[in-house]
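Of the protein chains in this complex, one is absent; all others appear in place.
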Amino acid sequence: MRELLIVMTALVAAPVMGLLLNGADRILTARLQGRVGPPLLQPLYDIVKLFRKQPLVLNRVQIGYVYLHLAFMLMTIVMLALGRDMLLALFAHAFSTLSLVIGASSVRSPFSRIGAQRKIMQMLAYEPVLILLVVGIYLRTGSFMAGAVAQLDTPLIASLPLVFLAFLVAIEIKLEKSPFDVATSHHAHQELVKGITLEYAGRYFAIIELTHLYETFLLLAIVAAFFMTQLWLGVLVALAVYVAAIVVDNLCARLRTAWMVRYMWTVPVALAVCNVIWLYLQPQRGM
Amino acid sequence: MALNVHEMLARSPWFVHYNCNSCNGCDIELLACVTPLYDVERFGMLHVGNPKHADILVVTGSVNHRNARVLKNIYAQLPTPHVVVALGVCSSSGGVFAGSYNILGGVDKVIPVDVFVPGCPPRPEAMIDGFVRAVEMLKAKSAGAAVAPATKPVITVAPAPQESHAG
Partner (left out) sequence: MSVFESSMIVTALVCLPLAGGLLAWLSPWRALRTSIVCLTAGLTALAGVYAVVSGPFSLALGPWNTTLAAGFELGLTALIVYFAWEARAWLILGLCAVQLGVYGVEWFGGHGQIPMIEDPVFVLDTLSGILVIIISVIGALILVYATGYMREHAGHAPATNAGDGRFFLVLTGFLGLMNGLVLANNVRWLGVFWEGTTVCSFLLIGHEGTAEARANAQRALLINVFGGVALSLGGLLGARHGVDSLEGIMSARLMAPMALLCIAALAKSAQFPFQSWLLGAMVAPTPVSALLHSATMVKAGSYLILRLAPAFNGSLLLKVIALAGGFTFAVAAALAVSQSNAKRVLAYSTISNLGLIVACAGIATPLAYAAALMILCYHAASKGLLFLCVGAIEQKIGSRDIEDMGSLLYTMPVTACVTIAGMLTMLMPPFGMLMSKLMAIEAAIDAPLVVLLVIGGSALTVFFWAKWIGRMQTVSYHPKYQIEQMPTSMMGVLIALCVIVLGGGIASMAVYRAVIEPLALRTCADAPAKALAALRAAGNLHSWPVLVFPLLAALAWLATVVRFDASHVRLPYLAGENLDETELSYKFRSLKDEPAVAWAMSLYFKHTLNEARITPWANLIAWLLVVSLLGVLGAA
């Protein structure tokens, strides 16, 4: 019963907070560019509008994959909210993105397919960092259960600082912000003519946007989890990270996909690997 | 914040823009609308590139035989409810090129138009005014109400009076 309550809260609170964050993102971006920007609830209007539009598709197969995209994201949120296996949650998260990739590859649209390929390249770029994050947390808590993080005395940031930095870079990729916005771009609406989400219209595109809201909240919640002992600090850091992501987005130009993969596999992965090796060598692990 | 669904739809009008034989003057002024000086994103308007994501189709130019085909194709990819805005006097009647052999002389010759924004080019304020009217029509269409068809601007470019060369 308590479990159900936690699940319901997570499933409702996550998109609401994601919505406010997304709206704030657009306002902040606008102000940084000297504009006024839309109202705070603009993402809500967008999603409601999309549900009212005709859901144009190219075939019936792609529809199933957009539902899977949302389903796996919900699975990830629920599993982490219930404190279950982190590795499975990570795989679910990866399959959420992968479902969208397969869906976009199921249509005879060259832009969609190129966007899907670029999304796969993005996954190749950030997956090692996410997996090293899970490995690092395991080495610190001794368990693969997400619930173990809540029972630590010292926050995760104390033992996983470099992994944290690597994760921040991975967030920029996941949020589709410059310099990594190659698959569909959060703000540049005409990159690859909307790339991977090109052939999704109406309620299916609304579902993709909704999943993005969940994802935004999920990523920032993980950032906050690094400071779980003082959660207020975690929330502040998460918001600061989001602001920093927006500022970097406005500063940088979009760079090439190949550069993104090469960069991610050198600097952030090296940082994360160093951190993980340091943890492996700790004597008090008792392994 | 007691907005109903149609009002929310009207607060998120995304537009896609096609240049059908325009001199680019209207297009440049349209892009000026998304710059910080005029900032149509205040109204929730986003300039998208994909007709399947768009609510408003903005067309500039007088439409020639080749891009009439393209315009029909793009119009077919717009999901309902949608509105069409014909920007500039070329889209209304052909503008300075009216009567030319290669153009059809107006967007309404190809697809139904909801709003005409005359001008050569129209000022960004006029464009935004046209968009606001388009959004009103979008709201009405979404609610299922009947929408009055657009009235074409009557005054077009008149031929210059013959000058008498005295002396």
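For this structure, a couple of remarks:
Each chain gets a letter, A and B, in the order it is written, and its residues are counted from 1.
Keep this in mind: a residue touches a chain if its C-beta (ideal position, glycine included) is under 8 Å from a C-beta of that chain, and two chains touch if they have at least 3 such contacts.
Because the structure is a prediction, the values reported are computed rather than measured.
The chain not shown here is touched by just one of A:79, A:156, A:221 or A:237, and that residue is A:79. Summary of contacts with the chain left out: across A:17, A:87 or A:165, the touching residue is A:87.
Listed for chain A, the residues touching the missing chain in the whole complex are 54-61, 63-64, 67-68, 70-72, 74-75, 78-79, 82, 84-85, 87-88, 91-92, 94-95, 98, 101-102, 104-114, 116-117, 120-121, 123-124, 127-128, 131, 135, 138, 144, 193, 198-199, 276-277, 280, 287.
On the side of chain B, the interface with the absent chain consists of residues 18, 50-52, 66-67, 69-71, 73-74, 76-77, using the contact rule stated above.
Here is the rule we use: only the chains that are shown with their structure count from here on.
As a whole-number value, the distance joining the C-alpha centres of chain A and chain B reads 37 Å. Looking at the complex, you find that chain B touches chain A at residues 1, 5-6, 8-9, 11-13, 36, 39, 41-44, 46-50, 52-53, 55, 77, 79-81, 142. Within the complex formed with chain B, the chain A residues making contact are 26, 30, 33-39, 41-42, 44-46, 48-49, 52-56, 189-190, 193-194, 198-202, 205.
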